[in-house]
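Only one protein chain is missing from this complex, and each of the others stays in its spot.
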Amino acid sequence: MRGAFMDRYISVWFLTPALLFLLFILVGPFGFMVWTSFTDLSFALPDRDGNLVGFDNFRRLMRDTLFWDSFSLTMRFMFLAVFAELLLGFAIAQVLFHHVRQRRFVLTLLMVPMMLAPIAVGLIWKLLLQGDFGMVTYYLRKVGILGDQEVILSNSDLVLAAIIGIDIWQWTPFVVLVMLAGLMSLPREPYEAAVMDGARPLQIFRDITLPLLRPIIALVVLLRGIDAFKEFDKVFLLTGGGPGSATELLSIYTYRMNFRNWDLGYGAACAFMVYFVVLIMCSIFYKAVYWNEGRPTARTDRPT
Amino acid sequence: MPTWQHGNQRVLARAAIAAVGALIIATASQSANAWTLEEAAAPYKGTTIRTVGEALPPLEALAKMKHEFEERTGITVEVEMYEHSEAVNKVMLDLNSRRGRYDFIIQPHRELGRFVENGHLVALNQFMDDPKLRNPAFAPEDVLYDALWKEISWYGGKMYGYPFTALNMYMWYRTDLIADPKEQAGFKEKFGYDLAPPTNLDQYRDLAEWFTRPDERFYGTAIQGKRHEALWYEWLNFLYAYGADMMDVSSGSACGPIIVNSPAAIAATEYYKSLMAYSPPDTLNYFWDDVMALMQQGKVFELIMWNDATYAVAVDTDASTVVGKMGFAATPLGPTGKAVGQVEGWTYLVPAYSKNQEAAYLFIQWMMEYDQQLNQHLNGGASARPDVYATDEVIALPYSQASMDSNAAAIAKPTIPASPQITDILVREISAYLSDQKSVKDALDTAAAEMHELLGDCAPLRYPVQ
Partner (left out) sequence: MKQSWRIAAFAAVIAVLVIALLPYVWIILTSFKTRVDALSDTPIWLFTPTFKHYPTVFLDKGYLPLVWNSAIVAVSTTVLSLVIGAPAAYIFARHNFKAKEDLFFFFLTTRMAPPISIVVPLFLLFTEIGIIDKLIAVIIAHTSFNLSLVVWMMRGFFADIPREVDEAAQMDGLSRVGMFIRVLVPVAAPGLAASAILCFMLSWNEFLYAFILVAFEGRTLTVGIPGLITPHGTLWGQVAAVAVIATLPIIVFTTLVQRHLVRGLTFGAVKG
C-alpha cells in the first residue's frame, strides 16, 4: 500500500506540527510570562530590570482590592452575557430551524454583528449611545425607556447593562450559527420514534433534543465564556473602564498594568491569575460535559 | 645697497605679498566654509532616518515639509503616525527592545523621565557642541520660550531635545451670545453684573449657569469627565487656579511632598464637579474629542480646551458651525488671583540606539529654524518660538493672544518616570468622585496614599491620610 510508512505513524505526522507550533509560539512566551510574574520587571521605573522577587507580586495581588473588584465585575459580565446569549441564540436557532425556509439568507444577515472588528463595534456603539447625537439614545428617550435627560455611558448604573447588551448584540449570532448547525445535524430516527410513540413537543425537546445537543451547548458556553472573560477591545474604547471603575474589566486592568504603568512583573501576575481562573472554568466544563462516571461520553467520537 | 640686501628685500617683499595673499585667501575661504546644511549633511547622504509621532496636523505638516530637507541633503525621512497612546506604546517597546528602529522620536514630555532614567536617550549637547553639525545661526537659548523648553525637553539638568509642540489650554467661548442684547439684559438682571467674557472662576460658573438650557439642548459648558487623561488635564487647570498642585516641587524632574489632598485641592476638585450641573448629562462620557464636537455643533457656551484643537473650531468651516463666533482668553483666575497655564508638549528626542543620530539631529535642528517653525505653526502646529508668535500672520489668528498668555503663566507638571502612573491614579479617583462613587476627600486621599506608595520616601504626605 502506498504511504504505508506515513500510515504507521500517522498520529505522529498529523499531530506533531500542531504541537510543535504551539510549543514555540505559545508555551514559550507563556513561560516567559510566568517567569516575569516572579520578577520586578518594569519598563518605566529605573532599576527594575527583572530581579526575582519570589511571590511578592502575588502577595500584592491578594491585597489589591481594585483587582478583585475588577474580577467580580468581569465574572458578572461573563455570566449575564453568556447566559443571555445562550437563551436568545438557542431560541432564534429553533425558530429558524422549524419555521424559516430561507435560513441561509437570514443567517448571513444575522451574522453581520459578529463579523465586525471589536474595535469597530466599540466605535459604532459609541456613536449610537452618545448622549447628544446618538441614534439609539434618541429613540430610547422617545419611547420612554430613558428619561429625557438620562444618558447611558456616563451613568454608572446603566453602563454595565449597556456593554452586556452590546455583547449580546455582537455574539448571539455566533450562538445561533453553532446551535443551528447542531440542530441540523441531529439524527432523525429518535424524533421519528418519539413522534410515533406519541410524545409531546416539550417532552421531545427535554428528553431528546437537549441531551443530544449537550456537547454543542457546552462548546458554545465554553467558547463564549472564555472570550467574555477576556473581553477588552470594545469596552476599552467605549468607556475606558469608567465611569470610575464601573466597567473596569480584568483585561482592561491588566492592560493598564502592562501598557500604561509598564509594570510588567505585576502585570504578568495579573494575567496569570486571569489565565488560572479561565483554566479552572474550562476544567469544570470539560469534565462535566466530556466525562461522565470516569469515562468519556463525547458523543461524536468514533474511534477506530 | 649690497646685492644680497636687494635680494633679501625682494624675498621679503615676495614673502609679504605671499603672506597677505594667503591671509586674503584664508579669510575668503573662511566665509566660504561657513556652515551649510548641505555640507553638514554630506557624510550622511543616502541614509534614511525614521521617526514616529501622533497623527495630528503638526506631524502632518512635518511630513509635508520634510521634502525640502530631503532634497537639500539627500537624507530620506520616514514618518510614522499613530494615535496618541499607540505612538507612546510603540516607542516604549522599541526602546526597551533596543532595536533602534527610530532614529528620533516625538513623545509627550511627561514620558521624558522614564526614558532618561532607563538610559534610553542621548543628550543633545554632543551634537550642539560639534561644529560640523551645529548651525551657528541657531541659538535655542535665545529663540525658544526658555521655561517651556526647560520643562519639555530638559531633565535632570541635561538637554535631550527641542519642543515639537508647545501645548496649553485656555478658555473658548461664544462671542455672538455675549454680544446678544437680550442675553445681556437677562444676565444682568439675574446676576447683577454685565455679561462679559469671564475673568474669574466664579464668573465662569455663573455664565455656565446662565447659558444652561436643557430644553433647547444648549449647555453652559461641558467637562471632559470620561475616564481618560483628558480629565486630568482639564482638572489641572482648576487645581492650579486654586493654588494647589500634585507635589510641592519647582520642576518636573523633581520628587517632593505630596499635596494633592490639600484643602485647596479639595476645593478645586469640588469646583470642578460643580460644573457638571451646567454640562450635558453625558458629560462623564466625554473626552477632548467630544467636547470639541459639542462646540463645533454650537451646543455649549464655554469650554477650557487645547490650543491645537482651536483651528478645527475657529477656522475650519467643513467641521465647525461656529466659525467667526468664537472668542478666546486665558483660563479664568481662581481664588489666588494669579494667572495659570499648563506646560505640556511633545518633544523631539534621540534614542541611544539610533544608528543615525547625527542625521537625526540635523533634521531636528532644521525643523527648529524660524521658517520651518512658522510654516508648521500656520498649518496647525504650536510653535515654542516667540518670534513665530510675533509674526503678523500668527497674530491675526484669533487665538494667538490666549495661547501666548497661557504660555507665559505655565506651571510645570511631573516628568519623573512614575508620572503617567500618577495620572492614571488621579483619573481613576476623580472619575469615581464625579460619578458619585466616593467623596472628594476619599478620592484625593486615596490618590495621595497611592502616590506615596509609588514614589516612596522622596514624596512624603504633607496632609497625612487616616
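To keep things simple, chains are lettered A and B as they appear, and every chain counts its residues starting from 1.
What we mean here is this: a contact is a pair of C-beta atoms (placed from the backbone, for glycine too) under 8 Å apart; a residue touches a chain by one contact, two chains touch by 3 or more.
Computed from a prediction, not measured in an experiment: that's the story for all the values here.
Contact with the chain that does not appear here is found for just one residue of B:E71, B:D129 or B:D318, B:D318. Only one residue in the set A:M135, A:A161, A:A193 or A:L210 touches the chain that does not appear here, and it is A:M135.
If you put the hidden chain back, the residue from B:E80, B:D202, B:E369 or B:D405 that touches it is B:E80. Against the chain not shown here, subunit B presents residues 52, 55-57, 80-84, 86, 89, 93, 97, 99, 101, 217, 288-289, 292-293, 296-297, 306, 308-309, 311-312, 318-319, 321.
By the touch rule set out above, subunit A reaches the unshown chain at residues 1-4, 6-7, 10-11, 13-15, 17-19, 21-22, 25-26, 28-30, 32-33, 36, 92, 95-96, 98-100, 103-104, 106-120, 123-125, 127-128, 132-133, 135-136, 138-139, 169, 173, 177, 180-181, 184-185, 187-188, 215, 219, 222, 226, 230, 232-233, 251, 254-255, 258-259, 264, 267-268, 271-272, 274-275, 278-279, 282-283, 286, 290-291, 296, 298, 300-304.
In the analysis below, only the chains that are shown with their structure count from here on.
Chain centres here are Cα averages; for subunit A and subunit B they lie 42 Å apart. The touching residues of subunit A, when paired with subunit B in their complex, are 43-46, 130-133, 149-156, 239-246, 256, 259-262. Those residues of subunit B that touch subunit A in the shared complex are 85, 89, 92, 96, 114, 117-119, 214, 217, 225-228, 280-285, 290, 294, 297, 299, 417-418, 420-421, 424, 428, 431-432, 434-438.
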